[in-house]
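Of the protein chains in this complex, all but one are displayed in their positions.
Let's look at chain A:
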Amino acid sequence: MQLDVTRKLGRRPTPRPLPQPPPPPPPPPRGLAGPAPFPLPQGRTGPATGHRVLLAPSLRVILRGLKAPPKARPGNPEQVFQARPLLAQQHVLGDRNLEGKQASEPLLVTALRTWMEKSLAQPRREVVEETGSPWQSLDTYSYTRYHPMEEIYQWMIQISEKYAGVATQHFLGMTYETRPMYYLKISQPSDNPKKIIWMDCGIHAREWIAPAFCQWFVKEILQNYKDNPRIGRFLRNLDFYVLPVLNIDGYIYTWTTDRLWRKSRSSHNNGTCFGTDLNRNFNVSWCSIGASKNCQDITFCGSGPVSEPETKAVSSFVESKKESIVCFLTMHSYGQLILTPYGYTKNKSSNHEELIQVGQKAANALKKKHGTNYRVGSSADILYATSGSSRDWARDIGIPFSYTFELRDNGTYGFILPAAQIQATCEETMEAVLSVLDDVYEKYWNSDSADKVTPATVVLGLLVSLVSIF
């Protein structure tokens, strides 16, 4: 199920009990002659309008033969290129090409052609790692285990199928290694305009607990919005946009090759150096401090602001929705911190006090769950200087509540947090995020205002009006 990797001295899996045999594949979906070798996209609706049948039989045969060819790029012999998810996305891609522009060649064909050209040109290598079954059902999906990317792709499709009225999967862009990036939109259809909560996980590949939390978060919202009034009320006025894995190429690399990899897998200096630190690549005081122009460094800021396709995908999308986004949460590990802007300066954002207050309340809520201590402060104050971070960029384009969460632990296991701690970590983090959402919700939709007015707020209100008189 997992590959244990070492940095320098080759690979040898640690002996582990064998995983359960995978459940048998489900019956083939409607519209296909036989079982497809890859997870199918969520169709728009039934077979009449859906795009489930993507391929001519001859093409399918070709693809089956090339099912999951690991692809070696020059200088990167151990990269595994997963073909399957690429093919599963035709329905949302329409006829845009990889840059998102209208193209004469359907995107699927472009992607297929690119992939086939590249994979056929490279020698095949063994995929050393066996991932879990791609056909498990959502009922048996374990939120207390770490999942490889293939399973996360599968999970997203299944989520959008099971919760079809409320959860939809959307294409965001392509990674450097041409894998599709998807986010889940959780939204209850209604007439009133919604504000948006954005959450992304896994911008740094080795921080596995973060994508695990994104999945947990989605599950909690969807399983509870009907019965839990606290969560249910969020969906009246808020949409959740959740990107479970931002740095997909890097994440896969931590499964196949180097568990402690952090950056993306973009190639630089003629294929001699790999990876940009995506959280140094955003267009905010780019590469001014706490980042490196040297590709060999782990905080390499890229060849320019937003030089990486992953950063570009997130930036463009978030920018396009910025008027509606009230909360931008980016999940990392480790350190047990709730960080406010900024990293690139010690100056504080205009709403710094409020951000600290909301953050501290969230840390208190988190601590109530399992006793875990989180510290709250600006990145420059309690972490270290950084520039080009997504959180700082989000704040500076006007998104008011912008936080970085650094999840468990404090260094005991660091990035390699035991799976046994996933549940507790997710439960306590959920409390923190819900606390932030409560505050955000009450700020913009001051419902139940009867108990909102307290003596403190009355005096504060007087004070503000007095101050404005002077």
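FYI, a contact is a pair of C-beta atoms (placed from the backbone, for glycine too) under 8 Å apart; a residue touches a chain by one contact, two chains touch by 3 or more; residues count from 1.
Criterion: contacts and distances are computed from a predicted model.
Visitor: Given the options "Retinoic acid receptor responder protein 1 isoform X1", "Small ribosomal subunit protein mS39", "Serine/threonine-protein phosphatase" or "Transmembrane channel-like protein", say which is the protein name UniProt records for the missing chain.
Guide: Going by its UniProt entry, the chain not pictured is "Retinoic acid receptor responder protein 1 isoform X1".
Visitor: Among A:151, A:200, A:392 or A:409, which one touches the chain that has been omitted from the display?
Guide: A:409
Visitor: Touching the absent chain in the whole complex: find that residue among A:186, A:248 or A:417.
Guide: Only one of A:186, A:248 or A:417 touches the chain omitted from view, namely A:417.
Visitor: By the contact definition given up top, give the residues of chain A that touch the hidden chain.
Guide: 2-12, 14, 16, 145-146, 254-255, 259-260, 262, 294, 296-299, 335, 346, 350, 352-353, 356-357, 360-361, 363-364, 373, 376-378, 381-382, 384, 409-421, 454-456, 459-460, 463-464, 466-468, 470
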